[in-house]
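Removed: one protein chain of the complex. Kept in place: all other protein chains.
Chain lettering (A and B) follows the sequence in which the chains are written, and residue indices restart at 1 in each chain.
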Amino acid sequence: MNAAIPILTLGGLAAFFALLSIITASIVGPRRYNRAKLDAYECGIEPTPQPIGGGKFPVKYYLTAMLFIVFDIEIVFLYPWAVSFDQLGMFGFIEMVSFIVTLLAVYAYVWRRGGLEWD
Amino acid sequence: MNTTTDDYFNAFTMDPWWPIVFAKVLGLFILLVLIVLITIWAERRVVGRMQMRIGPNRVGPLGLLQSLMDGVKLAFKEEIFPTAADKFVYILAPILATIPAFLAWAVIPLGPMVWMFGYQTPLQLTDFPVSVLYIVAIASIGIYGIVLAGWSSGSTYALLGGLRSSAQMISYEVAMGLSFVAVFLYAGSASTSQIVAAQEKTWYIILLLPSFLIYVTAMVGETNRAPFDLPEAEGELVGGFHTEYSTLKFAVFFLAEYINLVTVSALATTLFLGGWRAPYPISLWAGANEGWWPLVWFLGKLCGFIFVFIWLRGTLPRLRYDQFMKFGWKFLMPVSLVWILIVGFARAMRNDYNWDLRQTVIVIAVPIIAILIVMYIIESIRERRADAAVAEEEEARTEFDPMAGGFPVPPMPGQSYTPTRRSKATVGVTALPVSTDAEIEEA
Partner (left out) sequence: MTGLATVMLSVIDTGEQITFWICGSLALIGALGMVLSRKAVHSALWIAMTMINLACLYMAQGALFLGMVQIIVYTGAVMMLFLFVLMLVGVDSSDSVVETIRGQRLAAGLAGLAFALMLIAVISRVTLGDVGTQGADAVYGGNLQGLAALIFGKYLLAFEVTSALLITAAIGAMILAHRERIEPKKEQKDLSKERFLSGEHPGSLPPPGVYARHNAVDTPALLPDGTLAENSVPASLRARGAIRTVDRALGDEVQQLAAGDGSLEGEDLR
């Protein structure tokens, strides 16, 4: 038996359950058309018209996502290092220290420039 | 999928699909749905008690059937597709949130080897050498459900909720990922069952307390629970990403959210609380870690975590968004990185130079305390200087000379711009005289 089979079985069951719920609800539930009901909910007022061609993108999110990628990759390198730490010995530790310290330097730079502030 | 040569992982490949894998999958599914129903009920009851009221107690004994009845009620509600919604993604999003929520449980070890239908098999669906990473990967797919729900609804509140929760989840995923490293380092493996096996003598909560605390904080942020429930801040965003969802589509989101809560608790149990191993006084009894008993210890620890989640919700107010992000990026992350370096140093010294614990603690603690003291002094001096600078700036603010640097520059925010003679003249030209109605009538 393959390790993927149980995962596929569980995923299949979950997918079946989710689909079944969604389909059941659409059959069982009532349907009373009302235009106002289908508008986006904004606490009772007419919904704000969506800007044509998309709104302005708060560039802050881009910075957060980019920093996340940088540190995510760092973490990904940490995993095999941690698992075979005992085999790699002191040399492996020193390697990782130099890697982490380099990234801590850029972390300090981003902090100092205010890249981690959020308004 | 090829497993390693390790015999342990072969135990999972021995399971026949019928009846073992099938029974395990079905059992796991039922267990999860039951846990979720009970958790929702328990949350309402416990929060009720904490707020000096009773909570739901009408449907079934002690109100136990309340959450099931809520689900049934939701099924009979009208299905709504908002006009501005992207219909395909709108339906896809709840499915995409549910499947990963269940899938993460495939590698959680619920117990040791047990007898099931005449087969001996581990009480765990499957396992492979990187199963903790599998949970992280699956969780990162689960974020898609939330983001897409927010986007596809075509509503401002939902969009903002989706954006916020994904920014929040990725920010806390860094701290969460870092907290695993120390565990892998001590266990020498990234597989859930082997991490549990490595905790036979000491649980990692004792050895790696800082990692545990970082993980627990990050897991509350990851699951969007109070006090980090900003994506659903009712006062600001109504319901967040699921504002526009109704019927069982909403229920399915709810289910996924609660399964995620249980999943992170189960992972905390597995990584730091010895998984299914019996707690101290019970572990003296030889039979405590055999057969089906461990399932009881595991579920007990799980209930403890769930209670803490509910307790947090009943106690703490919601954080402000900037404070929340600051906490994740400026506190949890550097602390976990430094902690990893400390753990690595201690481990390397023990391996290569046979240092004992006392020696290591002294060598690590003395410089750290020294650094902290120096940092405190520097910080207090800097703060005093910054205060003085602010006061000075406020005085200087009123005056602004655009030609101070030798060439004209626009004013900075807060500086007032005293127009020169030339700019006044320009203003005079552009401001054309407007004739009033009375003047027109006269003409």
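Keep this in mind: a residue touches a chain if its C-beta (ideal position, glycine included) is under 8 Å from a C-beta of that chain, and two chains touch if they have at least 3 such contacts.
Please read these numbers as outputs of a predicted model, since none were measured by experiment.
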For the chain omitted from this view, which of the shown chains does it touch?
-> A, B
Sole residue of B:Val147, B:Ala175 or B:Val343 that reaches the chain not shown, by the stated touch rule = B:Val147
Could you tell which one of B:Leu31, B:Ala75 or B:Val89 touches the chain left off the display?
-> B:Val89
Chain not shown, touching residues in subunit A = 2, 4, 43-46, 48, 50-63, 65-70, 72-74, 76-77, 79-81, 83-84, 87-88, 91-92, 95-96, 98-99, 102-103, 105-107, 109-110, 113-115, 117, 119
Residues of subunit B in contact with the chain not shown | 1-2, 4-6, 84-86, 89, 92, 128-130, 133-134, 136-138, 140-141, 143-144, 147-148, 150-152, 154, 159, 162-163, 166-167, 170, 173, 190, 390, 412-414
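The rule is simple: only the chains that are shown with their structure count from here on.
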Provide the residue numbers of subunit A that touch subunit B in the complex, in ascending order.
-> 1-7, 9-11, 13-15, 17-19, 21-22, 24-26, 28-32, 37-43, 47-48, 50, 61, 64-65, 67-68, 71-72, 75, 78-79, 82-86, 89-90, 93, 96-97, 100, 104, 107, 111, 116-119
Any idea which subunit B residues touch subunit A in the complex?
-> 1, 3, 9, 12-17, 21-22, 24-26, 28-29, 74-84, 91, 94-95, 98-99, 101-103, 105-106, 125-128, 133, 153-158, 163, 167, 170-171, 173-174, 177-178, 180-182, 184-185, 188-190, 238, 243-244, 247-249, 251-252, 321-322, 325-326, 329-330, 333-334, 337, 340-341, 344-345, 347-348, 351-352
